[in-house]
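What follows is a single structure, and I will ask about it in a moment.
Shown here: the complex without one of its protein chains, the others still in place.
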Amino acid sequence: MDVPASVAEDVARQLIEDIGTGDVTGDLIDPAAQARARIVCRETAVLAGRPWAEECFRRLDAQARIAWHFADGDIVPADAVLCELEGRTRALVAAERNALNFLQTLSGTATTTRRYVDAVAGTGARILDTRKTIPGLRVAQKYAVRCGGGGNHRFGLFDMILIKENHIAAAGGVAAAIAAARRVHPGVFLDCEVESLAELDEAIAAGADRVLLDDFSLDQMRAAVARTAGRVPLEVSGGVELAGVRAIAETGVDFISIGALTKHLRAIDLSMRIL
Amino acid sequence: MDVPASVAEDVARQLIEDIGTGDVTGDLIDPAAQARARIVCRETAVLAGRPWAEECFRRLDAQARIAWHFADGDIVPADAVLCELEGRTRALVAAERNALNFLQTLSGTATTTRRYVDAVAGTGARILDTRKTIPGLRVAQKYAVRCGGGGNHRFGLFDMILIKENHIAAAGGVAAAIAAARRVHPGVFLDCEVESLAELDEAIAAGADRVLLDDFSLDQMRAAVARTAGRVPLEVSGGVELAGVRAIAETGVDFISIGALTKHLRAIDLSMRIL
Amino acid sequence: MDVPASVAEDVARQLIEDIGTGDVTGDLIDPAAQARARIVCRETAVLAGRPWAEECFRRLDAQARIAWHFADGDIVPADAVLCELEGRTRALVAAERNALNFLQTLSGTATTTRRYVDAVAGTGARILDTRKTIPGLRVAQKYAVRCGGGGNHRFGLFDMILIKENHIAAAGGVAAAIAAARRVHPGVFLDCEVESLAELDEAIAAGADRVLLDDFSLDQMRAAVARTAGRVPLEVSGGVELAGVRAIAETGVDFISIGALTKHLRAIDLSMRIL
Amino acid sequence: MDVPASVAEDVARQLIEDIGTGDVTGDLIDPAAQARARIVCRETAVLAGRPWAEECFRRLDAQARIAWHFADGDIVPADAVLCELEGRTRALVAAERNALNFLQTLSGTATTTRRYVDAVAGTGARILDTRKTIPGLRVAQKYAVRCGGGGNHRFGLFDMILIKENHIAAAGGVAAAIAAARRVHPGVFLDCEVESLAELDEAIAAGADRVLLDDFSLDQMRAAVARTAGRVPLEVSGGVELAGVRAIAETGVDFISIGALTKHLRAIDLSMRIL
Amino acid sequence: MDVPASVAEDVARQLIEDIGTGDVTGDLIDPAAQARARIVCRETAVLAGRPWAEECFRRLDAQARIAWHFADGDIVPADAVLCELEGRTRALVAAERNALNFLQTLSGTATTTRRYVDAVAGTGARILDTRKTIPGLRVAQKYAVRCGGGGNHRFGLFDMILIKENHIAAAGGVAAAIAAARRVHPGVFLDCEVESLAELDEAIAAGADRVLLDDFSLDQMRAAVARTAGRVPLEVSGGVELAGVRAIAETGVDFISIGALTKHLRAIDLSMRIL
Partner (left out) sequence: MDVPASVAEDVARQLIEDIGTGDVTGDLIDPAAQARARIVCRETAVLAGRPWAEECFRRLDAQARIAWHFADGDIVPADAVLCELEGRTRALVAAERNALNFLQTLSGTATTTRRYVDAVAGTGARILDTRKTIPGLRVAQKYAVRCGGGGNHRFGLFDMILIKENHIAAAGGVAAAIAAARRVHPGVFLDCEVESLAELDEAIAAGADRVLLDDFSLDQMRAAVARTAGRVPLEVSGGVELAGVRAIAETGVDFISIGALTKHLRAIDLSMRIL
């Protein structure tokens, strides 16, 4: 899995926030003492966050050794040992919560994503994330979505044109909006939201790279799939829940983008034990 | 509610992450166009995050006007209008998702906190958060916990001594650990985890400011409360769920610290509508 | 033109770099003195950089007034007055070089881009930039390319899949590489470099969103255009110079990406005059 | 060559900008695969930028090995191998463009500088840069100027007094301006711009450390050199082009400061090849 | 001694500030030359600042070796060798002043603290710092106070409730202020300033965790100690000088917080010698 470039900076910020002026309880531990420890995953989960967790331990003890038993993206069974650690006791104890916070959060997102991905298995539909992310965590969450088998929708407002209702109204129609966007940003992927089959036709004719069906019923989705006949990928978004995702996928749409992957979070239950 | 000092920096980082090189779809909107908008809360929630949301709009349009109908900490009924906005259309559209991400995330934490606070209403117990937070969001989450009526446990490793099993083992007992910690950090609040009534006695005698009962049954908690007789506040932590929190509160303990407040997240359903 | 989110931070960094501990010559000027000034463009150019220049003056004098006679993207005739300024003399003098450095650099990139755009006028080809940018200036340069009428290729390694020779070799062929990339990053735009018409066929069949013709002769480009018949946009890259760009455009390819837009720089000749 | 202190931070920012959420094409390459590579310089150039290039590779693969065949400041013949690399294939591929951008940009500035330095060889004149730099790159560009054999003029407004026309007018004459500046900043190098031989005399008498001849003809420069007779170094600036620089140098002035060194940029043609 | 998490960032900022574009005199030294050096402490002092000094040398020469003869918190006799160094000569010379600035500043604070700590030796009183710190240095100064045997008062406005005159007036009395503060911040340590024995009674009854006696005479302090009888720790603050501190300590108060520890600074006389 490709790793974000900001891992070192993410961890530096987190450690400054948590440790600040120093670990006031850590003084009880002999600075020279060494220990071994294990991180255990107490429920079945998809692992995500290894690079951040490693960096937490390494920043506090450059000589710490970490042996992982799983890779990011792996399904970890309940009570499995994620990794074994060896290093200065003080460093392990101070890094513990920081490393676990990254792992429990990102594995949480990966595990949730995996549920949606599994729910549509066998259909051609792919699960995507959205811009509904936790402030400050978008980069890492999008990594976790990939670990869970999902794909990333646009990163932000800058890397994909996504024409919505307001833009269509401002430009005077779907075709006009697409043409205007292409003029200024010719090399940028263009996704266009449509509200009817007529608008779908217009978007395809105007050359959209992908079309987002807004508030379509399942029957309308099937009609859109039939009419499009593979000329352009179709996407469904908006308020999709786990229970309903397979029915949508079976209409034949190509992408389902789901805010719930990244706006909610169920952290995975992990713990570190000093041996 | 006291506001963190980092709001401006939090929002600057978020906008750079989301808008980056510019809003490639925003070009479809006349740069001079003005609009009015509303943010609506689609479910009952405790509001949190106003300072961040405001800063999102103000950074993109210094002249934007925002009229709030609720304050942070207020209970907002479903479908209520949170605020009315007026400003440059492009700025409102570009700021929208950023502002909503702050509001939905922090109101989510405040609302969850409120459920626990309401569950213990009428007992003397207070609900606290923990260090199990989402990386990069601890400051804002602790603000949201306060908006929900909860209190903050230590911010990080630096602002409270929290003596746990490993420290007690390293120091050679509860009393020794407390004495050692006091020597180096005399002015710092000292919380001590204990595993038995005997250790509780020892911690009180050694002058702990608060004692954390680790893995006590409800009966043992009641016994601890009786024995302590108000000499020191008692805290319970570890795996507390909403269903069981009232029973714990009724044992008479003073504080219940709950990781679920900040490690999980159920975002509130909000939307912005351009009028 | 959509504006990057980092303008305030870009300018803060530049002013700290230039002014540092303070303008040691500025003390000769009465701190209360006010002045009017003009920025003049001494050669025909495409303007780019207004938001950065404005921020330079505003950071040093929050009350400074700037009246622009041109917008970013406008063609400015030689010796035209770009803008008129009014504010504290000290602030104008200290901001001058900083503002001019942004304007001369970004207008330089916009003007160069415009030459290429004009050279292909009337063909269907669009001019794009590349990742060959000046370190630290990519965001602003890509904005300037848009001001010059060009489009932006991928921003970095993260927002577009661009399969090259090394990736094809690693994956075992064009089709395998495309399929593998789609699996991990289903929602991301996919551009694929090909070295022959056979590879072009394979890339189209595998569903590339765009195909980059690597080291094709003009005849081969024409053959590729004919064979593709509009099924997918075609791109040409690599060592394109101004003299040769129209011939390439006339082969019928859709995009020509040009490192020279952003790796070289001919700054525009500007000056500020205190009146 | 003395190295700026900000190399690590410059590279961290660049990698975050380029790699962001991760290299989406890099996933096609086996994470464990190792490779060897070479960076080749395709035209004669003065090398500059080694510390930044090395840091690009090291940040992505701490174990990467780099063997350089040239030092910064060396003249590299066309098609020479700059360095040989060995490390994780993914890291080499992801770092490539980032490292090359630093090398091609800074070597470009060093090579341009060298042309001016060579043009004045044998005269006593030294070539200096100016504050006309590319935003965000001043530190690195001034390093590159030194690699090309040039010298650095003031770094910013804070490290040298440079009295110009506006300051002289504000202070009421050359001598008054110099005296006023010395009062507040006694230990700071003082350069004074003059417009006539009379002002030159006044500046020397008032104790300027260097005098800048503004808009002097070649004859006037010679007269100034004769009159000064080595009492103070003389500098010429403003619109100096390569063709005219030797004639200026031969007048006997000591320094020629040239905006073109750093405001324009002709990147050097480099490439990296995986073996 | 527990170490702040920001050492690496503190040093990076310092080196950028000091070395900037490069050490212009360092070029006189052969880049490959190696040297050995010693840091000598020319007066009796309490050492503080080792982690920062080490990081200064390591950032400029990753292979530098440092052998310390003292630990932070140790009393170093005059003319003792603090440490022996070995590394690249250029790096040692460039790092020297940066490392010494950290050591002389932080050891200065530690040494001053130690004087106050020694002055109250044998009493039960503990010496604490305040928020009267040098801008930008609070974290490091509080570390130095601990090295000197003192304790830390609150880190900032966020980690301890400190109710003062203005707050009591705003809330309508001591008891009301304490109750109001507890409601919003139940888990936070609460210190309350009082101006009379009556207010002291009120603060104890309302459950303050510590009481600060504001402007009490020595007799009043003794009365307060007698009346409190150990129910809550008592603190004295405000304008305490070294000469008077023992008399205060002998009244029986628990804590004496002293602005002079961190607002004034007498740097320790250190020097580095290249051997």
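For reference, chains read A, B, C, D and E in written order, and residue numbers begin at 1 within each chain.
In this section, a residue touches a chain if its C-beta (ideal position, glycine included) is under 8 Å from a C-beta of that chain, and two chains touch if they have at least 3 such contacts.
Given the structure is predicted, the values throughout are model-derived calculations rather than measurements.
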item: Visible contact partners (per top-of-document touch definition) of the missing chain; value: B, C, D, E
item: Of B:5, B:33, B:121 or B:247, the one touching the omitted chain in the full complex; value: B:5
item: Selected residue (touches chain absent from view) among B:155, B:189 or B:216; value: B:155
item: Listed residues C:1, C:19 or C:170, member touching the removed chain; value: C:19
item: Candidates D:159, D:201 or D:214 - the one touching the absent chain; value: D:159
item: Per the touch definition above, residue among D:59, D:90, D:126 or D:263 touching the missing chain; value: D:126
item: Of E:188, E:212, E:236 or E:256, the residue in touch with the unshown chain; value: E:188
item: Hidden partner chain, residues of subunit B it touches; value: 1-6, 8-9, 139, 142-143, 146, 152, 155
item: Touch residues of subunit E, complete complex, unshown partner; value: 10, 13-14, 17-30, 33, 52, 89, 93-94, 97-98, 100-102, 104-105, 108, 131-140, 155-164, 166-167, 170-171, 177, 180-181, 184-185, 188, 263-267, 274
item: Subunit C, residues in touch with the chain not shown (by the definition above); value: 12, 15-16, 18-24, 26-27
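We adopt the following convention: only the chains that are shown with their structure count from here on.
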item: Listed chain pair B-E, A-B or A-E that repeats interface C-D [over half of contact pairs the same by residue number]; value: A-B
item: Distance between chain centroids, defined by C-alpha means - subunit B, subunit D (Å); value: 50
item: CA centroid of subunit A to CA centroid of subunit C, Å; value: 30
item: Multi-chain contact sites of subunit B, meaning residues that touch two or more partners; value: 18-24, 26-27, 155, 158-160, 184-185, 188
item: Chain contact graph, described as a line, ring, star, complete graph or other shape; value: other
item: Inter-chain touch pairs (all); value: A-B, A-C, A-D, A-E, B-C, B-E, C-D, D-E
